[in-house]
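Here it is, the structure in full.
For this depiction, one protein chain was excluded, whereas all remaining protein chains were kept in their positions.
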Amino acid sequence: MAGSTFGTLFRVTTAGESHGPGNVCIVDGCPPGLELSIDDLIPDLQRRRPGQSRIVSPRKEEDAPEILSGVFEGKTTGTPIAILIRNQDQRSQDYGDIKDKYRPGHADFTFDAKFGFRDYRGGGRSSARETTVRVAAAAIAKKLLRVTHGIEVIGYVDQVGQLRAADIDPASVTLEQVESNPVRCPDAAMAMKMEELITEMRKQQDSIGGAATLVATGVPAGWGEPVFDKLKADLGKAMFSLPAVMGVEYGEGFGVATARGSEHCDTFIPADKTPPIGTNTNRHGGMLGGISSGMPIVLRCAVKPTSSIPQDRPTVDKHGKPTTIATRGRHDPCLLPRFVPMGEAMMALVLADHMLRQRAVANLT
Amino acid sequence: MAGSTFGTLFRVTTAGESHGPGNVCIVDGCPPGLELSIDDLIPDLQRRRPGQSRIVSPRKEEDAPEILSGVFEGKTTGTPIAILIRNQDQRSQDYGDIKDKYRPGHADFTFDAKFGFRDYRGGGRSSARETTVRVAAAAIAKKLLRVTHGIEVIGYVDQVGQLRAADIDPASVTLEQVESNPVRCPDAAMAMKMEELITEMRKQQDSIGGAATLVATGVPAGWGEPVFDKLKADLGKAMFSLPAVMGVEYGEGFGVATARGSEHCDTFIPADKTPPIGTNTNRHGGMLGGISSGMPIVLRCAVKPTSSIPQDRPTVDKHGKPTTIATRGRHDPCLLPRFVPMGEAMMALVLADHMLRQRAVANLT
Amino acid sequence: MAGSTFGTLFRVTTAGESHGPGNVCIVDGCPPGLELSIDDLIPDLQRRRPGQSRIVSPRKEEDAPEILSGVFEGKTTGTPIAILIRNQDQRSQDYGDIKDKYRPGHADFTFDAKFGFRDYRGGGRSSARETTVRVAAAAIAKKLLRVTHGIEVIGYVDQVGQLRAADIDPASVTLEQVESNPVRCPDAAMAMKMEELITEMRKQQDSIGGAATLVATGVPAGWGEPVFDKLKADLGKAMFSLPAVMGVEYGEGFGVATARGSEHCDTFIPADKTPPIGTNTNRHGGMLGGISSGMPIVLRCAVKPTSSIPQDRPTVDKHGKPTTIATRGRHDPCLLPRFVPMGEAMMALVLADHMLRQRAVANLT
Partner (left out) sequence: MAGSTFGTLFRVTTAGESHGPGNVCIVDGCPPGLELSIDDLIPDLQRRRPGQSRIVSPRKEEDAPEILSGVFEGKTTGTPIAILIRNQDQRSQDYGDIKDKYRPGHADFTFDAKFGFRDYRGGGRSSARETTVRVAAAAIAKKLLRVTHGIEVIGYVDQVGQLRAADIDPASVTLEQVESNPVRCPDAAMAMKMEELITEMRKQQDSIGGAATLVATGVPAGWGEPVFDKLKADLGKAMFSLPAVMGVEYGEGFGVATARGSEHCDTFIPADKTPPIGTNTNRHGGMLGGISSGMPIVLRCAVKPTSSIPQDRPTVDKHGKPTTIATRGRHDPCLLPRFVPMGEAMMALVLADHMLRQRAVANLT
């Protein structure tokens, strides 16, 4: 156990369940002197929360963060920053079905297998509700990256079901484009089709998968720690720590399986930066040998359709006896729009950590 | 820095460069009483080494391991096990080109950007030579998993370029099938075509990418530590820590992007195991909520074509000035056959670690 | 930075300042199924808090803990347990002196040197207020140790100034004896003298140092991880992480400097336990080679006199300019009585962690 801490120097620890009193994170290792208030946390929390648009879960969660420590007179002090987001609406409900039956595709069964029993209310610790405080923590990381290095971390949806927006240049996507529609796809025409598909899924009491791309621009060459803590390794872990992520790829990704060496390699070219070297293309996704190359870091996540659909489906109870279950409640017919800020969060946490790790040793001798 | 240690309880630390005196690993946390000798290490080292077949690099490396500690009278003592594999053939060579020019697709540039300079001989620390001791360390993990839980970790090549062996049932592949041909593809007919393609690539002084599947059978339900150290997160990190891996996916993987919730979820069914629950299909890849479900753990890695090809290609030198470079030397026209034992190694290290982590708390109260 | 997490498997992360909104801890890695409510936390919090007796600081802090996660239907779930203790009485006060001047013996200067500035209200993060949540976290560890192994962790004051209670048998001290007087010295006669001395110190606007012994009984032989995570190493770190601790010694402690090998070594004898071996005496303090021997673990901490005394003393301001300062406020004339539960807390956290670490590998092969 003890798997709720992430990072070496910029380190986040989280706690909390879906229907307990609240979720908490402690951000340890944030450098002192960064201007910070809850106003910095709220935008991404708003992007993550349910009820924000007509195509996500209509649940109402205010997600009002409280900073409990580590900030004084408007600045981080260098000591750990604790953030509390209370859960609302903890009414006693009838969870009888979920208590004894295992929802297909959910972690009910594996939590029971691991722990012997579980907080079954709303998925407990396995609920995506837990990502609330990750997003809050990462808002600090994002600000730190922006203020110190001009780094921007941005995500967007590029696929919903068969609908794929393939012609987007990851490096030039803006937050405004992403936020211009509820799908968070910067291709406006495709976004409309995606929205229709998601709406159709809800009508059919079904859900649909998709994919999102995450980009970090402005990362200097040299971040990442061979051989196990390569940037691509830590980013991969970060993404796979998010619920519902079933695949992660960098740059050309799975496309490399059919590529030839003579075509695949990006060519180094002179560039107007430090060091004065870039590549003409970015099939490598911004990392070579697991270390940032100075090119935009680009990765893509496959996200499964939510398993929470209101159709009756066969399953077993905790004794292995066959039964049926339907997931009543207000769920997302497509996870992707709300996945975007979660993915950005994990990317920012990894980058902030590696920024500090590289700082520790650079230009010392 | 300090990125050369992997694992929490079953912990491996490695050191070594391609053309230095040797590579070393320290395996800390292996339980006492496991029978162990170098005979346990050699088979996988043989599967990893160059020169083993006509389609891999013809370099000669004997890769003879020496156990320096942690084993007494044929058994592990519970204290750290150090393994040394000396490099052979450390002749002074002419590396002038590599010293000042950056090979496309390699880590030469990013190592320089990170560290200021590098051991340029044969790729130094960024060389896949570094995985030698990972494979040795993992041979211990594999044995531990087998002896205590009957777990088998096995990998195989399922794609080389456009050639894909799509009809293999991961759960039933045997080591004998995998080792029956130099490609390590259990589909014998496809393996022959793959071998032809790889041979053709070498003739063309080119290289080709591919993909490999890795499977662990016998893993009980309940391993993996939410929320950051989920089994899928740690496996993802493990795979992405290997050179040339550009994508990782579990179960249905990127296929989930087009899936509907009503179809995607595997159905829980009664089963003859502990706990008495399985699923009828394994699209989830053996983990739910990042915790093992008791079904086979199945993942797939996309591996890029080696960037080391003997064609002249444009690049820059370390001052950013344009030039050309060709990678002379004896490289693999396709990395996949030798990737298989590396992937198995990282999978086994993760599983051994999570086995111990789960043991620490299970059935305590 | 990132120094606010303690432990490998039973892991505590804390946040909070003296005069911020509150203090928080996240206890990650507690096994599932342990019965737990805030009633388990309150007794030690009461022992730690100011205002509990006439010889400690009269400040009023209610220290009411709230469990925010990780407990469901009265039992731990195996997921992280977050505990919040809000600070009371956060009135805006005049801290002008402390802001710019450095109190002798305090961390005001070193925090400024490290972080550039600090939350100066009441000592901020360097205040012993931070130990509140350590004590809460450790109440869980204590219960876990007791329920699973019958282990008891108990501390007591054995020295205040020149007054030393030297004839106490650490292994037989009871909580009742310790709590029978406000000094927490089980030697009742000596306790009265100590109380008089402490009272005299307060009258003189002065403070006095002392020492406390901490004992764990019931720890089985075999806990502790050579070579760096020896039990004595982790206990040493734990104790020195507490404010004001200037020395730590085990068993015979500094007395060994004058001892001969022929006299010092305890003799192994047959014993009625598992394994069936004990020692006739316990000069070794319950650990050999840093691993528990099955004998009581006994350590002793030297605690300095509080630096907060209301006398005017010379110091400098943050520019290095000479000035004077007096610490007004309600401080403890002797830290020892309230140190006892803090020391017990850190001992329990170390033992719970090592219990899990040993469980991970014991009896596996």
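Quick notes on this one:
Order as written gives the chain letters A, B and C; numbering starts at 1 within each chain.
Just so it is clear, a contact is a pair of C-beta atoms (placed from the backbone, for glycine too) under 8 Å apart; a residue touches a chain by one contact, two chains touch by 3 or more.
Remember, it's a predicted structure, so these values are computed and weren't measured experimentally.
Only one of the listed residues, C:24, C:139, C:303 or C:351, touches the absent chain: C:303.
Across C:29, C:78, C:294 or C:337, the residue that sits in touch with the chain not pictured is C:294. Contact with the omitted chain, checked across B:3, B:65, B:155 or B:186, is made by B:3. For subunit C, the list of residues touching the undisplayed chain reads 1-6, 8, 14, 102, 104-107, 109-114, 125-126, 130, 159, 161-162, 201, 206-211, 220-230, 232-241, 243, 245-262, 264-271, 275-277, 284-285, 287-294, 302-309, 311, 313-316, 319-322, 357-358, 360-361.
In the full complex, the hidden chain is touched by subunit B at residues 1-5, 7-11, 13-17, 20-24, 26, 28-33, 66-70, 72, 75, 77-82, 84, 114-119, 124-125. Annotation for subunit A: contacts to the undisplayed chain at residues 8-9, 29, 31-34, 78-79, 144, 147-148, 226, 356-357, 359-362, 364-365.
Basically, only the chains that are shown with their structure count from here on.
Interface residue usage between subunit B and subunit C, two copies of one sequence, is largely shared: over half of the residue numbers at the contact are used by both copies.
Subunit B has its Cα centroid 26 Å from the Cα centroid of subunit A. Taking the mean of the C-alpha atoms as each chain's centre, subunit A and subunit C sit 38 Å apart. One finds 45 Å separating the Cα centroids of subunit B and subunit C. Looking at subunit C, one finds that residues 8-9, 29, 31-33, 78-79 touch two or more other chains.
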